[in-house]
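Shown here: the complex without one of its protein chains, the others still in place.
In order of appearance the chains are A and B, and numbering begins at 1 in each one.
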Amino acid sequence: MADTTFAIHSGPAAQARLRKRYARERRFKLMCLAALGVAAIFLVVLIGSIVSRGWSGFLVTQMELTVTYSPEMVDASNPADGNFRMIVVEALQKEFPEATDHSSMRALLGLVSNGGFLAVRNAVVDDPSLVGQTVTMWVSAASDIDMLNKGYVDRTAPEELRRVDDQTMAWVDKLEADGRIRTGFNWDFFTTGDSREPELAGIGGAILGSFWMLLVTFLVSFPTGVAAAVYLEEFAPKRRWVDIIEVNINNLAAVPSIVFGLLGLAVFLNLMHLPRSAPLVGGLTLALMTLPTIIITTRAALKGVPPSIREAALGIGASPVQVVSHHVLPLALPRLLTGAIIGMAQALGETAPLLMIGMVAFIVDLPSGPLDAATALPVQIFLWADSPERGFVEKTSAAIMVLLGFLVVMNGIAVFLRQRFEVRW
Amino acid sequence: MKAGSGSFFWNVDIAVSLTFFTILLLGLACIGFFMGRRRATVLADTQSAALHSRPVYHGWYVALACGLPAVVIWITALVVGDQLIESTMIASLPQDIRDASGPVLNRFLADAETLAGGGQPTIEITPELEAAARRFGNLRTLEHWIGFAGALGLGLIGFGLAYRRLSVALRARQPVERALMVVLLLAAALSILTTVGIVFSVLFESIRFFSQVPIFEFLFGLQWSPQIALRSDQVGSSGAFGAVPLFVGTLMVTFIAMLVAAPIGLMSAVYLAEYAHPRFRAGAKPMLEILAGVPTVVYGFFAALVVAPALRDAGASIGLSVASESAVAAGSVMGIMIIPFVSSLADDALAAVPNSLRDASLGLGATQQETITRVVLPAALPGIVAGLLLAVSRAIGETMIVVMAAGLAANLTANPLEAVTTVTVQIVTLLVGDQEFDSAKTLAAFALGLVLFIITLGLNVVALRVVQKYREKVD
Partner (left out) sequence: MVAVTEITASERDASHADAVTIPVDRLPELGGPVKMQTRDLKLWYSDKQALAGINLDVPERQVTAFIGPSGCGKTTFLKCLNRMNDTIEGVRIEGDVTLDGTDVYDRSVDPVQLRARVGMVFQKPNPFPKSIYDNVAYGPRIHGLATNRGDLDAIVESSLQRAGLWNEVKDRLGEMATGMSGGQQQRLCIARTIAVSPEVILMDEPCSALDPISTARVEELIDELRDNYTIVIVTHNLQQAARVSQLTAFFHLGRLIEVNDTAEVFQNPGESMTRDYITGRFG
């Protein structure tokens, strides 16, 4: 018997089988590792493609103009009504005296962004004594020039296929050679609202919109969610309809977000007549959406507080309400906040429901409260992604980087809270 | 309160009104709380007797007594007031407007409200409209003042009554805790209310839609071109609302997504759960979590601007014509999005398999691969299947990726290289930028929403059932 079994497991046939089995083992393990690798590659490509497109969105191309506010062009008593386009043209003609005919002048105007004209105007409005004087100032360049400067225009392509013609390119090159073109950090990107001009468009309005919206979401969903979770976990009698609430919460957590958008549209807009495009409505809609998440995480947090604490408190004569408010909730607070932050992060990245309630609009003004028409950061990304101009591609990617930045910070805080304050039992 | 446009009347802004009321309410409640608490302390000191309930509860007792009636009366005043305003408004309108059809009348009223609020009405500003707006503004103002006065009055009465009842023996804790229970219960019931709200909001509009378009035509029709209906006055008669192309498109995108996500997610989970060293696991899991945390709009951008052009160029280089909004681009990116979802659910399912089974298999001389494929995976199968069902439900309901990367045209095709459209894409296209809620076009969005809700709900219920049953079995 011993000899035969020895042959079964150690003979040459067994060795051959073993080699095959181990080959299978290695193949399988490698395939599984490769799957993880593929996921990692996807992540790298995703982030990489966005960063490589988006980093230049934080930069802005500016050119130096020597502007003369001649009294013929600007009236010192009413400086806002000056002919600033002509002033800019004349400033540029100092550099390029050959550009005198109508079409050349128009081409010169094309060098400067609308924001540039505004800067020239604002300077003299702020200080009317400039009339009659000559000043040099840096103004932002038009989007096409910005793209050219950042290397997104193929200089070798035939002129008719290029957004920038040969003449303009020669001008820009000369300005560049003279040191009159510079690339600076685009602070305005963070403070201004949307614009039709890519070089002027900013995410300030969208960030504010998202802020007001998340504020509403948090104020509604956090107290309600915690209250609901406390009730279900600590006080609810185990009755049939409590089970129904539980099943219902689990199912709500998996309902597509766009359906919440339909709910928001039907209830908040059509039924309650709340203002369209307002962060209030977006916040309420997202609050309903994040509510299940917050309830589920809060319940997990409450479950994490050992029953011995409750028994100890009850044992010294605390009422169940006092047990929860004095002992259980404070102990569960870090995990509760962690859950809330993760819920808010989800809400911050959500787009689809906001499309339903009209937050997808072209809004230039910064919202000053939750009732002003506004857009949100992800919706701004969606809107820009749809824009055909080349300049918006980098803005979209830059906005995505900002959004991802916010998410990283929020999740970082959540992880920090979890690790710093979590009590282990 | 701000001046209306045209500045010939003024109107209470609901936000201002709400702010005022909140300040009023909080002020009342705060004063009640502190005075109640102080009185309880003083009572205990002067009578040198032990309080039945702690002073805090006395404070809450008074605060609730003045706050709760105030809230109730304010909300009642506004709800009843709105009804009264509407009937008064209708009664005071000129005969010709009152006799007009429902939509026209409603439109007129809504525009009067908009004008009163300082907005731009959708119809021409006529003297009748201005008069109605002025009346509306006045009524609104009156309504809010009555609400304020009622809330303040009732609050003060409640305060007085409760304050006088305070005594050492008062069992203040019980009513306060009962009130708290009711608040908690209401919070828990909000989730039910949400579900009911979802069901009713999509159901009502869907029923209106199906009164214009037969349900059979919607579910089995092969033609989808809702835009025609907008141009025609006879809504529903000329637009084509056969949703089969949308269903097919949705299924195709979902199928492609699962083709990417299921194997990669599953095998990643197997590696992490069965092979990986804890330190490797600690590094790889956050990677998947980042992938899960990326907003869908970012995936949509990635699909539209990176993957779709890349696939089109790759197709062109081997002589295949790939549409620039192909199903395969949207589907594969959606697959990437779902990988972490599948992987984490599969990870849970694998972790639920007891180690004794692994030991048994290894103890019999099985390799790890044999243990995984022949013992662990079959044992985890129910959990894995449930996870995949949830992933499918997620893919079906996913919106942004397909809105940005899949097409709008409803092609009935089985070719993944062509553009298809999905249910969610159509919901968005039908509703964005359109405020006309009577046309079959917008109502169709709600019908699609109903289908979406029913399908995802069905998948979720089945999946959660399986997960729960399975969890009970393993425990």
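Points to keep in mind about this one:
Assume contacts are C-beta pairs under 8 Å (C-beta built on N, C-alpha and C of every residue); 3 or more make two chains touch, one makes a residue touch a chain.
None of the values given here were measured: they were computed from a predicted structure.
If you put the hidden chain back, the residue from B:284, B:366, B:448 or B:464 that touches it is B:366. Here one chain is not drawn; of B:109, B:243, B:288 or B:379, the residue touching it is B:379. Annotation: of A:10, A:78, A:134 or A:419, A:10 touches the absent chain (contact as defined above).
Interface residues of subunit A facing the missing partner chain: 1-2, 4-6, 8-10, 14, 17-18, 21-22.
Residues of subunit B that touch the chain left out of view are 278, 354, 356-367, 370, 374-375, 378-379.
Heads up, the rule we're going with is that only the chains that are shown with their structure count from here on.
Taking each chain's centre as the mean of its C-alpha atoms, subunit A lies 20 Å from subunit B.
The touching residues of subunit B, counted against subunit A in their complex, run 15, 110, 113, 173, 177, 180-181, 183-185, 187-192, 194-195, 197-198, 201-202, 204-205, 263-268, 270-272, 275, 284, 287-288, 290-291, 293-302, 304-306, 336, 339-340, 343, 365, 367-370, 372-373, 390, 393-394, 396-400, 403-404, 424, 427-428, 431-433, 435, 437, 445-446, 449, 452-453, 456-457, 460-461, 464. Touching subunit B in their complex are the following residues of subunit A: 9, 21-22, 24-25, 28-29, 31-36, 38-40, 42-43, 45-46, 49-50, 53, 223-225, 227-228, 230-232, 235-236, 244-245, 247-252, 254-260, 262-263, 265-267, 270, 273, 276, 288, 291-292, 295, 319, 321, 345, 348-352, 355-356, 360, 369, 371, 378-379, 381-382, 385-386, 393, 396-397, 400, 403-404, 407, 411.
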